[in-house]
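A single protein chain has been omitted from the complex, and every remaining protein chain is retained in its original position.
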Amino acid sequence: MIAIPLSHILILASILFVIGFVGVITRKNTLFILMSLEVMLNAVGVAFIGAGSAWQQADGQVMFILILTLAAAEVALGLALLIQMQRRFKSLDIDLLSKLKG
Amino acid sequence: MISTFIELNPLQLTFYFAALLAIVASVKVVTGKNTVHALLYLVVSLLAVAVCFYLMGAPFAAGLEIIVYAGAILVLFVFAIMMFGLGQDETLHAPSVNDRIYGTKVNKFNLWLGPFLLALLLLTELVYAINSGEIQAKLTSNTIDAKQVGILLYGPYLLAVEIASFLLLAGLIGGYHFAKPEGVGLERKKDIGEHG
Partner (left out) sequence: MNDTIIPLMTESVLAFLPIYPLISFLLLMGFGKRLSWRVAASLSVGAMVLSALSSVFVISQLSVGDPVITSQLWTWFTLTLAEGANQATTSININFYLDGLSAVMISVVTGIGLLIHVFAAAYMKEDENFSRFMAYMNLFIVAMLILVLADNLVLLYLGWEGVGLCSFLLIGFWYQEKENVMAARKAFIVTRIGDTAMAIGLFMLFKELGQLTIVDITQSAQTLWTTGDDKAYWIALLLLGGAVGKSAQLPLQTWLPDAMAGPTPVSALIHAATMVTAGVYLIARMNSIFLLAPEVMTYVAWLGAATLILAGIAALAQSDIKRVLAYSTMSQIGYMMLSLGAGAFSAGVFHLMTHAFFKALLFLTAGAIILALHHQQNLFKMGGLLKRLPFETALFAVGLICLMALPGSSGFFSKEAIIAQLWSSNTAGPLLWYCAIFGALLTSIYSCRLFFLAFMGESRFEQNLQPSSSKLLKLSLITLAALSLVGGVFSNIIDMSLTQVFPLVARSAESEPNWLHSVAIATPFVGIVFSWFYFSSYRRKDSAGSNLNNFSESTSGIANFCRQGLGFDCLYYWLVVKPYCSLAKLNRSDIFDQLIMLNAWYVALCHDVLKSSQTGKLRWYAAAIGLVTFLLLLALNIDALSTEAS
């Protein structure tokens, strides 16, 4: 029985990654950028799980757990920063944060 | 191609369907205008990916994906949006008619053109890279269950678990600090200043 080939899984991961990447670049609303980041993280998780499954090792799932943890911490902090941004700028436009220009 | 499609067994069929669903849902997340709708689409995407995980022989990961990712992280998203009013429509800050990009007037096409091209290139590249290696490995359908993951976690990866807990602690404290309402803590600072 041939299960799903690893290359297909990796292609799925790449597609999801690229979709998330486009979202990060294009969207102005910081919330959407965070959501796109989640999509990208998810895609990376897919890749790891696929790799672990292909080599029949549980390390892939362990890595996935760590990524999950990372995503949780990142979302918490990101949303908190978003709240601060909303308070200071009254909007979530990421282009307002360009003090490092030049 | 169609012949290979018909020769698929149910497992593979389900996998490809779930993958397609994940992709479509992600696209709708990225291009959405309404915040909550986008979040819901993200949930769908995550659930679809969980299905994929199960079909890959990683039930524990699938469970975690649903419980933690879709069930905790995204719920956090939703609650934050609802409680702090972050979910204003993007159309408020969408590019207006008068904006200019690359010297011409903004419309849907040229706003997405650059990023789309870049992403396409990246994708093509990744696909090539994947296919060029000897990654066409034969998979067995043996599942890796929770017990194996647990043994690994509390064995070689123990330190990583502890560090992950540090990370969560940092996230917790940072989240509290940044999100606390205005005025809280200032009086305390004043008290300390008087005494110290």
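A few remarks follow.
By written order: A and B. Residues from 1 in each chain.
In this section, a contact is a pair of C-beta atoms (placed from the backbone, for glycine too) under 8 Å apart; a residue touches a chain by one contact, two chains touch by 3 or more.
Source: prediction; values computed, not measured.
Judged over the whole assembly, touch between the missing chain and the shown ones holds for A, B. Only one of the listed residues, B:23, B:40, B:76 or B:126, touches the absent chain: B:126. Among A:7, A:26 or A:69, only A:26 touches the chain left out of the display.
Subunit A meets the missing chain through residues 21, 24-28, 33, 94-95, 97-102.
For subunit B, the residues in touch with the chain missing from this view are 114-115, 118-119, 121-122, 125-126, 128-129, 132.
We adopt the following convention: only the chains that are shown with their structure count from here on.
Centre-to-centre spacing of subunit A and subunit B amounts to 4 Å, using the average Cα coordinate of each chain. The touching residues of subunit A, when paired with subunit B in their complex, are 1-7, 9-12, 14-23, 25-29, 31-32, 34-36, 38-39, 42, 45-46, 49-50, 52-62, 64-66, 68-77, 79-84, 86-87, 91-93. For subunit B in complex with subunit A, the residues that touch the partner chain are 9, 11-12, 15, 19, 22-23, 26-27, 29-32, 35, 38-39, 42, 45-46, 49, 52-53, 55-58, 60-61, 64-65, 68-69, 72-74, 76-77, 80-81, 84-88, 90, 92-95, 111-112, 114-116, 118-120, 122-123, 126-127, 130-131, 135-142, 144, 148-149, 151-153, 157, 160, 164, 167-168, 170-172, 174-179, 182.
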